[in-house]
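Note that one protein chain of the assembly has been removed; the remaining protein chains are unaltered in position.
Then we have chain A:
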Amino acid sequence: MNVLRPDSAAAVEEAIATAAAERTPLEITGAGTKRGWGRPVEAAQGLSLAGLRGITLYEAEELVLSARAGTTLAEIELSLAQKGQQLAFEPPDWAGLYGAAPGTQTIGGIIACNLAGPRRLTAGAARDHLLGFHAVSGRGEPFKSGGRVVKNVTGFDLSKLMAGSFGTLAVMTEVTLKVLPRPETAATLLLLGQDAATAVGSMAAALGSSNEVSGAAWLPATLAGRLGIGEGAAVTALRFEGLAESVAYRVAALGSLIPGAAARLEGVASDAFWRAVGNADPLASDPLASDPPASDPARDLWRVSVAPLDGARLIAALPEAEAYLDWAGGLVWLALPASTDGGAARVRQAKGQAGHATLVRAGAEARARTQVFEPEPPALTALSRRIKASFDPLGLLNPGRMVEGR
């Protein structure tokens, strides 16, 4: 595929104007680490933002950072770490799911996919941290929205619309993010041997207490074993972050509320565990293959957002799936044997009406013939189509990435 690599916002504008003049649809990418997510894009030409790099503003005391869309997360995280700060929504790196190079994903890609890790539970998703952006719409027109301050209700909140739109409405050229202090310490309490239903109850009790849990996950014994924890038992993990004395106090307080804590992960071990949970490492590769390439789509991967208490129920309804829970049960990761529809019928039937099931990884054929994202009711589909037509009337930007024809 011929890929355009603009190195300025003006060049992005020109590339889209040219595409409009020539009616050439574009596949919009950052580093391309998540190209395997969503429906295959119906475009013969690429537009990569990877050349549009650099942090343009960072004011630590204002908790704000702006960067060009193609800036790598690694570069941003390094700058933030130097000031003791972080992106609180804990963006995961899914390169391992798709066989891409880890550590290369761009901030534009993260925002476009609205990705968030285990701290989503308390800190929100990427959408909640995007204060403003500059973009070029499918009309070839540059526009901006939002600002660089936390409290802003001036005009429509187009930042929310951009987060999670997978580059189908406009191409972001620069984003401004809210950043937050990095907690001074972290510790993870492990409860061993709970089944999913019991774990969901424990996690609900933990999150319903005033002990400020910032991560709550459950892994069955096999998956915990793959991360080298649990000693053969299922693991319910609860994370605490903050001042050392506060973490110690809350760990103890929760320990007396929910007895049975068997182990604790501190510091680096705690960080590594939650990174693995967010990156879907336990399910990233096929454990049955002898030396599986990371991108081996031998199993279809699903990420299902449900009410926390429904997490265990969904796992029980899909006994053939290998699964674990994040977000206190509200996020179910599922791996199913590969099938022609990516397992969509099974997963959506098991899930029922509520919640959102997303096919995160499957072969291109399965992704093209099934609804990767949760099907919408007709009124919502029509509204979303009108919005797409407003921003990208010629259908130039990532056509078909989210739903067929859009």
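Criterion: contacts are C-beta pairs under 8 Å (C-beta built on N, C-alpha and C of every residue); 3 or more make two chains touch, one makes a residue touch a chain; residues count from 1.
As a working rule, contacts and distances are computed from a predicted model.
Protein name for the hidden chain, per its UniProt entry and selected from "Acyl CoA:acetate/3-ketoacid CoA transferase beta subunit", "Fumarylacetoacetate hydrolase", "Phosphonate ABC transporter permease" or "Lactate dehydrogenase": "Lactate dehydrogenase".
Among A:T33, A:T72, A:T106 or A:S165, the one in contact with the hidden chain is A:S165.
Residue A:L243 is the one among A:A101, A:L243, A:A316 or A:A364 that touches the chain not shown. Although one chain is hidden here, its contacts on chain A can still be listed: residues 4-6, 10-11, 13-15, 17-18, 20-22, 59-64, 84, 114, 116, 120-121, 124-125, 127-128, 137, 139-145, 147-161, 163-165, 169-170, 180-182, 184, 201, 204, 207-210, 212, 242-243, 245-246, 249-250, 253, 305-309, 327, 330-331, 354-356, 358, 373-374, 376-377, 379-380, 383-384, 386-387, 389-391, 393-394, 402.
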